[in-house]
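The structure under discussion appears below in the form of structure tokens.
And now, subunit A:
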Amino acid sequence: MSCEKILIKGGRVIDPAQGIDGLMDVMIENGKITKVAKGLDSDGAKIINAKGLVVSPGFIDLHVHLREPGYEYKETIQTGAMAGAAGGFTAVCCMANTQPVNDNGSITRHILERASLAKGARVYPIGAATKGLAGKELAEIGEMKQAGVVALSDDGRCIMDARLFQNAIRYAYMFDLTVVEHCEDEMLAKDGVINEGEVSARLGIKGIPAPAETVIARRDADIAGYTGCKVHLAHISAKETVDAVRTAKANGIKVTCEAAPHHFTLTEKMLEGFDANFKMNPPLRAKEDVDAVRAGLADGTIDCIATDHAPHLQWEKELEIDRAPNGVVGLETALGVSMKLVEDGVLGLPALIALFTSRPAAAFGLPGGSLRVGSPADLTAFDPEKKWTVNPSAFFSKGRNTPFAGMELKGKTLLTIVGGEIVYNPETL
Partner candidate 1 sequence: MVDSPLVNFKGRHLLGIDDLSADEIIGLVNTANRFVEVSEREIKKLPTLRGKTVVNLFFEPSTRTRTSFEIAGKRLSADVINISAQSSSVVKGETFKDTVLNLASMRPDALVIRHPSPGTPLYASKFAGCPVINGGDGAHAHPTQALLDMMTIMERRKSLKNLNVAIIGDVLHSRVARSNISAFKRFDANITVCGPKTLMPAHMDNFGVRVTHDIYEAVEGADVIMMLRIQTERMAQGLFPSLREYSSRFCLDSKVMKKAKPDAIVTHPGPINRGIEISSEVADGKYSVILDQVTHGVAMRMAVLYLLCGGAD
Partner candidate 2 sequence: MKNDGASAKVVLSAPDIGRTLARLAHEITEKNPDCSNLVLVGIITRGVPLAARLSEKIKEINGIEIPVGALDVTFYRDDLARKGPNLNASPTNITFDITGKTVILVDDVLFTGRSIRAAIDAIMDLGRPGKIQLAALLDRGHRELPIRADYIGKNIPTSRDERVMVKLREVDGEDAVFVTGAENG
């Protein structure tokens, strides 16, 4: 449903990029934001009553797995884009671990073509840093840049070869692309299933020690500092990693990072029932790690919230805990789960919105993330007080593998507009 002119009236407009926080109206014309002010005249526009809602720039998720091409049974670009829209996201960056891997321009173009047909959030492909994610040779980064990738990553795998990693960030620098590292020393984490800690010791499940993440984060920061190139650390989960990033940033190193809602909400204790819906990589960690990630979000060390949305089929998650695949879906629960940070006093609502909008946009140099006049009308409106219970069968995503099933959350997206088009509006505001 495209509308040439939309006036969103009476919402609390929060745009951290411009320092806006107040009751205002937003006018959208021809897919662009044209006015953000109090008491705007409807002037023939379709009026959306946003009273009681927060109106913000559309959320940007730097880390999702849309599974297409190759694993369409888990998710497609269409279902993923719509799941994003339902979560308030107007742009999602999809990782390269598809089949075939997005390590060349033709796959990138294929993804973008499929995305252009999909309703929902914009889809920005991330290209593989190395061919086939094999960690041996650089992928055709220049070609992929030309085709439209927004960043580079071997996510799911760590670039274990430090020299190759150094070459990747140097090479990517020419194209102004950020390399996203999945920090995991594969030898240290070998055969690990859940966090190495009190729970793994008790349950006899093989552990992934926190240093498996931290040593790579430190290595990458050192190399980024040495080369002057930038690196973005995906889904950081361990206390020591947060500390390492804080130190690196203090030293002026161009490092950014993200945290996933499950990592700042749930601990390894959730694994006591051996339920693979709590299995992801990096794993749920100890309470002190969860607290450290929260502190990192509060003090700005962590740049953004990214979901690491990783859909799988139910039967795949019903395999034995050490055989079930890693990953959980997150697009449709991210806001509600993250609102707990506000409720718990970790940070204020504008800071939370910045973690979903302006800051991820800045990390990858993406368009959007702000309600600046003249920019594309990507925005979301949500009810910060609305309580709802997570019901996986109601997801737009094909993946039901959420660790938040049955949890009561506060805060729900009620409107998502992408480029002036209303893509999600469940209660017809």
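Everything below uses one rule, namely that a residue touches a chain if its C-beta (ideal position, glycine included) is under 8 Å from a C-beta of that chain, and two chains touch if they have at least 3 such contacts; residues count from 1.
Per the selection procedure, all candidates are chains of the complex that A comes from, given by their letters.
This is a predicted model, so every value here is computed, not measured.
Asks: Can you pick out the candidate among 1 or 2 that touches subunit A in this complex?
Replies: Subunit A touches candidate 1; the others do not touch it here.
Asks: In the complex, go through subunit A and note every residue touching candidate 1.
Replies: Residues 196-198, 200-207, 209, 273-274, 315, 318-323.
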